[in-house]
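Left out: one protein chain. Kept in place: all the others.
Per-chain numbering from 1; labels A, B, C, D and E assigned in written order.
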Amino acid sequence: MKRVDGRENTEMRPVKITRGINKHAEGSVLIEVGDTKVICTATVEDRLPNWRKLEGKGWVTAEYSMLPRSTGQRSPRDSVRGRPNGRTLEIQRLIGRALRSVTDMEALGEYNITLDCDVIQADGGTRTASITGAFVALADAMQWMIDNGLIPQMPLRDFVAATSVGILQGEIIMDLCYTEDSAAEVDMNIVMTGSDRFVEIQGTGEEASFSREETDQLLNLARDGIKQLINYQKQVLGPVADSIGK
Amino acid sequence: MKRVDGRENTEMRPVKITRGINKHAEGSVLIEVGDTKVICTATVEDRLPNWRKLEGKGWVTAEYSMLPRSTGQRSPRDSVRGRPNGRTLEIQRLIGRALRSVTDMEALGEYNITLDCDVIQADGGTRTASITGAFVALADAMQWMIDNGLIPQMPLRDFVAATSVGILQGEIIMDLCYTEDSAAEVDMNIVMTGSDRFVEIQGTGEEASFSREETDQLLNLARDGIKQLINYQKQVLGPVADSIGK
Amino acid sequence: MKRVDGRENTEMRPVKITRGINKHAEGSVLIEVGDTKVICTATVEDRLPNWRKLEGKGWVTAEYSMLPRSTGQRSPRDSVRGRPNGRTLEIQRLIGRALRSVTDMEALGEYNITLDCDVIQADGGTRTASITGAFVALADAMQWMIDNGLIPQMPLRDFVAATSVGILQGEIIMDLCYTEDSAAEVDMNIVMTGSDRFVEIQGTGEEASFSREETDQLLNLARDGIKQLINYQKQVLGPVADSIGK
Amino acid sequence: MKRVDGRENTEMRPVKITRGINKHAEGSVLIEVGDTKVICTATVEDRLPNWRKLEGKGWVTAEYSMLPRSTGQRSPRDSVRGRPNGRTLEIQRLIGRALRSVTDMEALGEYNITLDCDVIQADGGTRTASITGAFVALADAMQWMIDNGLIPQMPLRDFVAATSVGILQGEIIMDLCYTEDSAAEVDMNIVMTGSDRFVEIQGTGEEASFSREETDQLLNLARDGIKQLINYQKQVLGPVADSIGK
Amino acid sequence: MKRVDGRENTEMRPVKITRGINKHAEGSVLIEVGDTKVICTATVEDRLPNWRKLEGKGWVTAEYSMLPRSTGQRSPRDSVRGRPNGRTLEIQRLIGRALRSVTDMEALGEYNITLDCDVIQADGGTRTASITGAFVALADAMQWMIDNGLIPQMPLRDFVAATSVGILQGEIIMDLCYTEDSAAEVDMNIVMTGSDRFVEIQGTGEEASFSREETDQLLNLARDGIKQLINYQKQVLGPVADSIGK
Partner (left out) sequence: MKRVDGRENTEMRPVKITRGINKHAEGSVLIEVGDTKVICTATVEDRLPNWRKLEGKGWVTAEYSMLPRSTGQRSPRDSVRGRPNGRTLEIQRLIGRALRSVTDMEALGEYNITLDCDVIQADGGTRTASITGAFVALADAMQWMIDNGLIPQMPLRDFVAATSVGILQGEIIMDLCYTEDSAAEVDMNIVMTGSDRFVEIQGTGEEASFSREETDQLLNLARDGIKQLINYQKQVLGPVADSIGK
């Protein structure tokens, strides 16, 4: 099989993270994974959700949305539909869980950080790009909190990044673009930490199923991709990266 | 570690499926997995969603809801909140995908089958119980279609069932009840077919992560549990089971 | 006229109330009136509605819903429609009023009790079955409050139950099933106490009207039916019944 | 007991119906019952609800609303709350049923008539005033249909009007104003036709109950009041009244 | 060009303001501008919006709505649609801004005044009639506050009124009725104070544009109309007018 954009089966698309793209937000990045482009902003507030108050701990949450014409066909806005759709809610819950898995909530203190992931252009893998980019925005926002004396040290215990892997025409492939994703028999989104541990495995075969052996191959391939992503996060974050996991 | 209800780590709770519990529905069951009780009804309609029309194929979809007092604390109804919440939407999408993975949509013809999974009493594992029970209601509804001359043969290619596995206090355990689920480091919901293939793997560590080795053990344990469930589905369905996968 | 299920005009369908069917709720019953089946749970909370606070009195309220396939044709869920429909709101207001009419709010103290009436299977008379069943769940929840030291004595001043009566093909009949209800000229729902007093009379002739004489006959018949229901409530509640109205 | 506005127990407040108060509507009235003022407009459209199509019959429906400051305290608009509240829905269903009970749907033909009842100022009895006034607007709209050649003859089989009666401090009283309604033990809304037959009886004792004997007295008093109202409707409608029930 | 109702191009329709038309509201008027009729009520509350609290200042806000059959074709209620539509929100923001422009918020003190403008019958110019009428209701409500000792003096710094002007078939005309408004090339709504100053200029050419010279003519004409309106407000308010702007 020849991939639609000429990549090797195990090859990831080019990834680029640009920091500081929003002058208001405490942390912000534009992440580009091939033609997928997501703006991630981190907002620090001292307003916790009610159920979290008075525990001396913080909270990290995420919201996700696609601009109406980020896709090939224009989709109606959620605000016009009157509610976020199921897919949106599922994805933003995933992003939130991923980021919380590496956050030390006591070290964060009684602050809430909201990660807004807005897809400007979509070409597959928007949820995994959101996680990988939002982590960098989160680190920047936490560094801003340190620099402004809100907290004494970095509340991140580890790095976290995500990629998709899948099975297309029987072959195991890395980082599916939209065309591949639409045709894939199996789609698996994997979130892993810098310590090579899983935070989330979401493997789905809508009209297909997959064997245990294929599962093993998918998990191995995802690990390779996420290692590359975390190395790139470290490079992009520069000195901020040094305090993570310390 | 001693489990809260005295089970072995690898032991599933007692499962009971009662068919034909609703006189209106084309298929209906009450599934009980320990203290978790779910009513699953299958409704056959000749109204397809718009995007599915004129393709000569059918569709299978699911809705999921919990009665307000199915849980220890009463939860407000979705209809009062004005919309289904994120967890509800995520679960009903999962149930729908699981059932579609074993359905031959061409053999189903231009019919829509809706599986309503309403949790009467919850004690952990409501989504996996819903899948396991809804499959039986679906088979019954399809048998009803055959008996009433709507379709000539069973459109199910295989069985499908689901269970949860997890890591609690560092130990790998089967079929978590609510108390275990709340305290677990890792929670994994697995959907598999009668051919021992995965349809869905959803592993999550909200405030924790898990290794590749633990993943292997979790997958193995889930496979054992799902085998038991599918054997029980066959026994419960009796003669209807014989036409599945033929 | 021969009734569709062979009953006499003055005959009620078989009624069965099963207590304690939900392990979480402070009170719970399954009530079956013929093929109509309703789960009623009572939830005790120390959160009063805002307007009721600081008065030293409690509150009793009800919510009502039908499972989508409780009826012959599947109905969309209220949560999908985005709001409870008019019929739902009208019925749950009726149930709440009926139960409040026999509750001593000062004796109840600053507690809120919510009765959830969820129709599992519908065959006419779901609102009256809900009232009759919810009363038993309410009594059980209040007994639980006494047993747990929240209140010193039973805050129920009397029993309350409900039935429907109507005019079909010119004949006065008791306890209409769905087929009868759809064809009836007049439908009347009556709520009465154990002291033979009315709490609610709701008589409606959508495309018909009814005379004063017919009204008298309908009220008499309803009283006979409700007497039977309250006797059965007493029998079902056993010792708990003894403290009601004392 | 001395009534708050000095009336006899059996005395109705002054009633005034002004026709033709809206230049757009096919029928329109302002009805004043004491200080209660309701604008009722009738809109004739040839768009039937979907379920009513192709039956050769018409439909009559009602909507009810209160201006935010029609009451002593300003209430938020339903449109701000995002949905009509339960009381609103219950009342507009009642008005619709009342008007349909005297309409010959076949004679109406495939037209839909919507009665909008908007309360300009409220002082108790808004739902019964709405019914009494809406009937006149409906008759005018039907006369307009005849005059414009849409239908050959008046599709009203009878008159219909409504009043409230109740028990206050143990006394049976006619046509409760707001102050009385708030304090009444029992409130009963009665809808009757010109032939002295009931269309609707809605008697409620929220924190009280009422005997069979009291019921009889309430029904008798309501009949007297409604007779007066229907006589006044006839007088107000003038020649249009003559074709009703013919 | 001959205007549809025979007016001169510079002639306003007859205007009539009737005060005190609602017994509950602190201020209320019915304003009639030709066949456009709007009920404006002013409600005084000591509940400020959250963001306005503890500033020692008051707030004035407006809500606007049209009865469903105030127009030639019946429109669905906003509450049925589930939300106010864009036009409604735009208009009520305009009314609120206009009234706030002449209110001394410190002199008003920590009170909120809500102006409800409900269109009973529409024939063009409902938003400008609402402003002109609501000002009188506001003044009456403030006088009520003085009379009841809530505030010591009138918090209105000036009068405010509004009219529409436009270009129809190339001619500049005053106070467009609905027929004219529908056909106009340019529609301009102007709000001015008693000191001949602009509060709001909203000029729109949906399918047309307009020159600077035409703009000048439109502004001049509007000024003439608003002067007439403010003179009439003074006459209608009588002694209350004397304290405005003092």
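To be clear about the criterion, a residue touches a chain if its C-beta (ideal position, glycine included) is under 8 Å from a C-beta of that chain, and two chains touch if they have at least 3 such contacts.
What you see is a predicted model; the values in this text were computed from it and never measured.
Touched by the hidden chain within the whole complex are the displayed chains A, E.
Note on the undisplayed chain: of the listed residues A:T18, A:T43 or A:S243, the one touching it is A:T43.
Set against the missing chain, the residues A:D35, A:E110, A:E185 or A:D216 yield one that touches it, A:D35.
When the missing chain is restored to the complex, the residue among A:K16, A:R52 or A:R74 that touches it is A:R74. Think of the hidden chain as still there; on chain E it touches residues 82-87, 89-90, 92-93, 97, 100-101, 188, 192-193, 195-212, 215, 219, 223. Touching residues on chain A toward the chain that is not drawn are 22-25, 28, 35, 39, 41, 43, 45, 63, 65, 67-72, 74, 77-84, 88, 114, 116, 118, 120-121.
Please note the rule applied: only the chains that are shown with their structure count from here on.
Taking each chain's centre as the mean of its CA atoms, B is the chain most distant from chain E. For the pair chain C and chain D, the distance between C-alpha centroids works out to 28 Å. Of all residues in chain B, those touching 2 or more other chains are 82-84, listed in ascending order. With chains as nodes and touching pairs as edges, the resulting graph is an open line. Across the assembly, chains come into contact as A-B, B-C, C-D, D-E.
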